[in-house]
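Worksheet for the structure shown next.
A single protein chain has been omitted; all remaining protein chains appear in their positions.
Chain IDs A, B, C, D, E, F and G follow the sequence of writing; residue 1 opens each chain.
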Amino acid sequence: MGFACIDHHRQIRRGFPEVIYCPGKSTEQIIQIFESLAEKGNNVLATRAEPHIFEAIAKTKKFPDVYYEELARAIVFEQKKLPYSKSILPIVTAGTSDLPVAAEAKVTAEIMGQRTELICDVGVAGLHRILGHLEKLRNANVIIVVAGMEGALASVLGGMVSCPVIAVPTSVGYGASFGGLSALLTMLNSCASGVTVVNIDNGFSAAVTATLINKKVESGK
Amino acid sequence: MGFACIDHHRQIRRGFPEVIYCPGKSTEQIIQIFESLAEKGNNVLATRAEPHIFEAIAKTKKFPDVYYEELARAIVFEQKKLPYSKSILPIVTAGTSDLPVAAEAKVTAEIMGQRTELICDVGVAGLHRILGHLEKLRNANVIIVVAGMEGALASVLGGMVSCPVIAVPTSVGYGASFGGLSALLTMLNSCASGVTVVNIDNGFSAAVTATLINKKVESGK
Amino acid sequence: MGFACIDHHRQIRRGFPEVIYCPGKSTEQIIQIFESLAEKGNNVLATRAEPHIFEAIAKTKKFPDVYYEELARAIVFEQKKLPYSKSILPIVTAGTSDLPVAAEAKVTAEIMGQRTELICDVGVAGLHRILGHLEKLRNANVIIVVAGMEGALASVLGGMVSCPVIAVPTSVGYGASFGGLSALLTMLNSCASGVTVVNIDNGFSAAVTATLINKKVESGK
Amino acid sequence: MGFACIDHHRQIRRGFPEVIYCPGKSTEQIIQIFESLAEKGNNVLATRAEPHIFEAIAKTKKFPDVYYEELARAIVFEQKKLPYSKSILPIVTAGTSDLPVAAEAKVTAEIMGQRTELICDVGVAGLHRILGHLEKLRNANVIIVVAGMEGALASVLGGMVSCPVIAVPTSVGYGASFGGLSALLTMLNSCASGVTVVNIDNGFSAAVTATLINKKVESGK
Amino acid sequence: MGFACIDHHRQIRRGFPEVIYCPGKSTEQIIQIFESLAEKGNNVLATRAEPHIFEAIAKTKKFPDVYYEELARAIVFEQKKLPYSKSILPIVTAGTSDLPVAAEAKVTAEIMGQRTELICDVGVAGLHRILGHLEKLRNANVIIVVAGMEGALASVLGGMVSCPVIAVPTSVGYGASFGGLSALLTMLNSCASGVTVVNIDNGFSAAVTATLINKKVESGK
Amino acid sequence: MGFACIDHHRQIRRGFPEVIYCPGKSTEQIIQIFESLAEKGNNVLATRAEPHIFEAIAKTKKFPDVYYEELARAIVFEQKKLPYSKSILPIVTAGTSDLPVAAEAKVTAEIMGQRTELICDVGVAGLHRILGHLEKLRNANVIIVVAGMEGALASVLGGMVSCPVIAVPTSVGYGASFGGLSALLTMLNSCASGVTVVNIDNGFSAAVTATLINKKVESGK
Amino acid sequence: MGFACIDHHRQIRRGFPEVIYCPGKSTEQIIQIFESLAEKGNNVLATRAEPHIFEAIAKTKKFPDVYYEELARAIVFEQKKLPYSKSILPIVTAGTSDLPVAAEAKVTAEIMGQRTELICDVGVAGLHRILGHLEKLRNANVIIVVAGMEGALASVLGGMVSCPVIAVPTSVGYGASFGGLSALLTMLNSCASGVTVVNIDNGFSAAVTATLINKKVESGK
Partner (left out) sequence: MGFACIDHHRQIRRGFPEVIYCPGKSTEQIIQIFESLAEKGNNVLATRAEPHIFEAIAKTKKFPDVYYEELARAIVFEQKKLPYSKSILPIVTAGTSDLPVAAEAKVTAEIMGQRTELICDVGVAGLHRILGHLEKLRNANVIIVVAGMEGALASVLGGMVSCPVIAVPTSVGYGASFGGLSALLTMLNSCASGVTVVNIDNGFSAAVTATLINKKVESGK
């Protein structure tokens, strides 16, 4: 393929799916890359995929049980099921509108063997909502927090737990949210220790990092 | 004075001090404006005043009992004491470094007759610190919140009370705080209802607005 | 509901409607949240709602007399009429194009019991237009000013009245208005005391704050 | 001179002084350019000049009656007095802190023969201040408005007169004024027709343009 | 009309059309404002008007000879023809893509009685193109320059003429043009004297200012 | 043509095609310019052309063998084939999604006689992919690097070769890529010597500069 | 203390020092907070401390063996030595100028018991420099990468290891580095999985997160 350089060195990261970021690629390119990755026997994940891309992939009939996570806009082809993690990875959202980004994190973490739990709509304007989940959160090895608008949930949660918090700013909001810039800056300036940040709407990267951490912990290193 | 146009219509806002914003004005100009305002018998407040400006004003010996609030960088000349407000105006800061801005708010509110209480260093990274003050805060007619860095305190507090919250972002922080921009955006994007925002570091304006609200309430309109 | 955490503590803010911010939520999610909120007997308001969402809600036939404020893009379900406020809340716009934001403020304030008056198209390029409304404005406990482009109306009006002014920058404009940034900065830098600011196009939040203030005043605290 | 290319074609703009923008040039360079320009018999103006540069120029004793406008930070060497304009050029400032920029405009316009009048501290937070000068302003061929912070004065004034208004945003302000960006955007977004804008703090350029206009008018073209 | 405040004081600016800025207004609102303005006998101009708005206005049959300038997206209703100006107003564009903005300037200036000449596609990457028009440009009282991308034409032209240059940055470009910001900053930082700037794509305002200047000149003040 | 000023001085740059940048021009304008350029016998290139523009041009039947490079969105009319360059110009992309910009560079370089080689999808997250191409890259006189998102490939490659590297940031990415700003800044701040940068997505300009360099080298100056 | 609210709940994060962020606090305030924290027997760390603050603290003679890490600008008071971690935490810098930020990370991690190794000046413009350290890096549980200017090192390194990488952008650079914004955006847009980001120059926060991860791993959860 002239348009893509398939990476055969990823075995160094055993347990990772092969991943295709769809925007800017033609449907034909995506199918070809998908096939090339799948024929090695690996799990394949295509992110930010419009429904018509999934339909085209399904129509090839080459990928049994491939499915589409609509909310996450992800195409999932799981050829071999990984063993489940012992601990649960909480994925927390500030609002209902942050769900698509959380869903991308969820599907990514799960294809890498993580057990996840979605805790939804517990933003800081009503603190009692998050307080009810505190014990569960304190049992985690790492937490993903997804929040748009003012993005304050990562700081508040970071102050209540003693594990790393991976903060995902979202583009949810309007006006002075400037496409997620507000939540991004809030999270970068967090006064709570242990909070690190990924790109706006990047549920995928948060899930990969959380999985890396959890695997290290569960393998006792 | 060719350089300043003294406003003789302010009586419409009875109880307000005359105010001089010092930056960009020469010490001589400030003294002349100060004299012109004081000779009407009004209280005078000079904000953002470097110590040498206060010394020059004090040296004129024309303003008995004029004093300098060092933390707030304010010069205060209170010729007639206003009656105290019945309710207390809480001024809450996220961190110790936000104190100078809170102090400007405090001195401004007090010269306008407000009783104030400073609640300091109760940022969201340690929520229990603010929870201890909750009853007091719920008694207020209006609250001023002063916070830099990620500025999340306004949202959290806004979700816990049922009075208006005036949020003052501060330039406390570094890097991606971009001189207070981060806290400003956080506050503007607050999910909590009842939060309005003033300019970065503008403790003065927050105090004026809070006083306007409190006076309206206490006069029963 | 996995996707939303309904808040049962809002009774602390008696008189508030339950509110749904629609963007980023699916129609199905909105209907479920709507039902959940309505069954407690409260008034419900859905903001930034596209017409097809209203149609879907109306089609359920579960919400008698629910209606759609087209200009405000708001769905209103008023189960119990609140008593009217004594004073009138003026909502002032600089131009005709600012009307949708003003309409959101209006519908929000009214469902919370405020009597409102819309004063439209009185921007600073023709000062005589605002001067004719001055007496009415001076009677208010609080004023909402809605302006895009250069957003100067809040400063001008703030200099003429002695009550708090809540300034709503709008995204009306083009080029160097940068989606409302210009009006936002103008309002934050206002030289007039008593002006506080909410997010760009956030008529809802301005109305909530104005109502909070007015209720405090009319209840004599 | 290797470091400067003196322009001998400026006669096309008769009546203009030769001008040196000082920042970034060494004192020696400035003196050499100054001499080179002066020896043609022209008037010379050096802008943004620190006092020590003036002292160095004065010490050469080559430029009789050269003087320093402290407020404007300008060095003026007027070898031949131009005839005065018939009409008066008003230079209006919103606040006292805007004076240095207005002073640069004033000294520039005057060395080009304009009669000027400074109208100072008439910002929009107290409209009655500008209203008192209205007749004078309506007699002008062109007006310069100098304002920092929210910069609303240009729009308000532009709506009251029928001549062009040249708006000079200043860097006066703090926080969300972002070094004059706020006033700049306000002025660019002005709803009032006839307002054009120059760079932040650029009193010089405003004065040159105003003079160009006034000369065209007074020469009947 | 509740949504618009028609301005009956514009007679102070005799010769001006009544103007409607269309974006953000409903077609119905535009028609009502149009009627209200037209019935005083004045010329009416509607800017940034989509074709369907013109069709709706034409269909009313109330405005004989109303027409649509497609390139400028302007609706023109000229009830009384103004006398032509003696001098010609040059409107210069850097590229063909800048034409819509130049066309808005042209139609605006002409309805106010200006004779205009469009000089198109003479950007600085091929200087000889502008040099061929130099004599014509030097005869003007004022020049409008319209340029996107790097926007350098205003500086180059400003250095070659001795009349004021009104620079209109356009949103033509991509990438680091940031919607016209690049051209805007270039023009604001122009080293050539006599250049003032209006908002991005604001051909209308440039034309109004140019007309104000030209009228002053031709009336001998 | 009133809307375009055809440049007949380009012979100074022998070997260049005539180029039309399509956005903002009507199809009719593009066809007229295309004809005007083609009738001199030169090669013609139209960039950023939507398919329907090509169809309109093809339908004129005036340009034999004109074709459309779909990926590059370029219309190519090659009337005379230039001799091929001796050396090969490598065009390297970080990801598959950067291909359209690389394709624009490729078609541009080829119509100017360059032999090119596309090396695709060799971004820094898998360094071994670029290392396999190193020898080929070290033989080049100049290299074009096309990268979006974090844009780090230009720095890495610049550190491995001793010829100039022309870096093209692309708008590929989301969130904090801010439309290519991230890659642009990365490339401008490159620690590797010999890296220069063009506008975001500007494959055309990179190809022209690379061709200029290669021609100089191959002509031995 | 009115100005600080000492947090007695931190025991939930056993092994953490008490930390004072110095900027914006007076020397007196810092000493009082320092004393209050130290008297509980905990380790105390003061970051961003100017030398004169350390001198004032040392002069109190209350804190035996307190010392100043000059490069990190940190005051360290280690009352009880924590057991060393088994694994080594690599702290990697792109250039020598990034050392102060790396030093802050180092002193922070060490007071929390981490064994660290500084790998300095291995930026991407000379890839062989980082390649020599690869084995060591692959043994780590987590890596801190500190880089200014184009900040590409985090992406390159992230592609070579299978543990989480915490990226610290620094303000090292000039011009279009915009105070660290360039490196920050590069890191947020990293194509390499497993990279998360903290605030510009925030070595402290990176060290805390890295320690949290390492402790989780070494405790086998």
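By definition in this document, a contact is a pair of C-beta atoms (placed from the backbone, for glycine too) under 8 Å apart; a residue touches a chain by one contact, two chains touch by 3 or more.
Small disclaimer: the values here were computed from a predicted structure and weren't measured.
Shown chains touched by the hidden chain across the complete assembly: D, E, F, G.
The residue from E:Ala105, E:Cys120 or E:Leu188 that touches the chain not shown here is E:Leu188. Shown as candidates are F:Ala58, F:Leu71, F:Ile88 or F:Ile213; the residue that touches the absent chain is F:Ile213.
Remark: the omitted chain is touched by one listed residue; of E:Met112, E:Ala176, E:Ile200 or E:Val217 this is E:Ala176.
Touch with the hidden chain on the side of chain G covers residues 95-100, 118, 120-122, 126, 128-129, 172, 174-177.
Seen from chain E, the chain kept out of the figure touches residues 94-95, 123-127, 149-152, 155-156, 158-160, 173, 175-178, 181-183, 185-193. Listed by residue number, the positions of chain D touching the unshown chain are 2-5, 7, 9, 21, 23-25, 29, 33, 48, 169, 171, 179-181, 184, 199-202.
Assume only the chains that are shown with their structure count from here on.
With contact taken as defined at the outset, chain A and chain F are each touched by G. Common neighbours of chain C and chain G, by the contact definition above: A, B. In this assembly, the chain whose C-alpha centre lies farthest from chain E is G.
In this assembly, B is the chain whose CA centroid lies farthest from the centroid of chain F. Chain E and chain G have centres, each the mean of its CA atoms, that are 57 Å apart. Rounded to whole angstrom, the centroid-to-centroid distance between chain B and chain D, based on C-alpha atoms, equals 35 Å. The residues of chain G that reach two or more other chains are 181, 184, 188-190, 193, 199-200, listed in rising order. Applying the touch definition to all chain combinations yields A-B, A-C, A-F, A-G, B-C, B-D, B-G, C-D, C-E, D-E, E-F, F-G.
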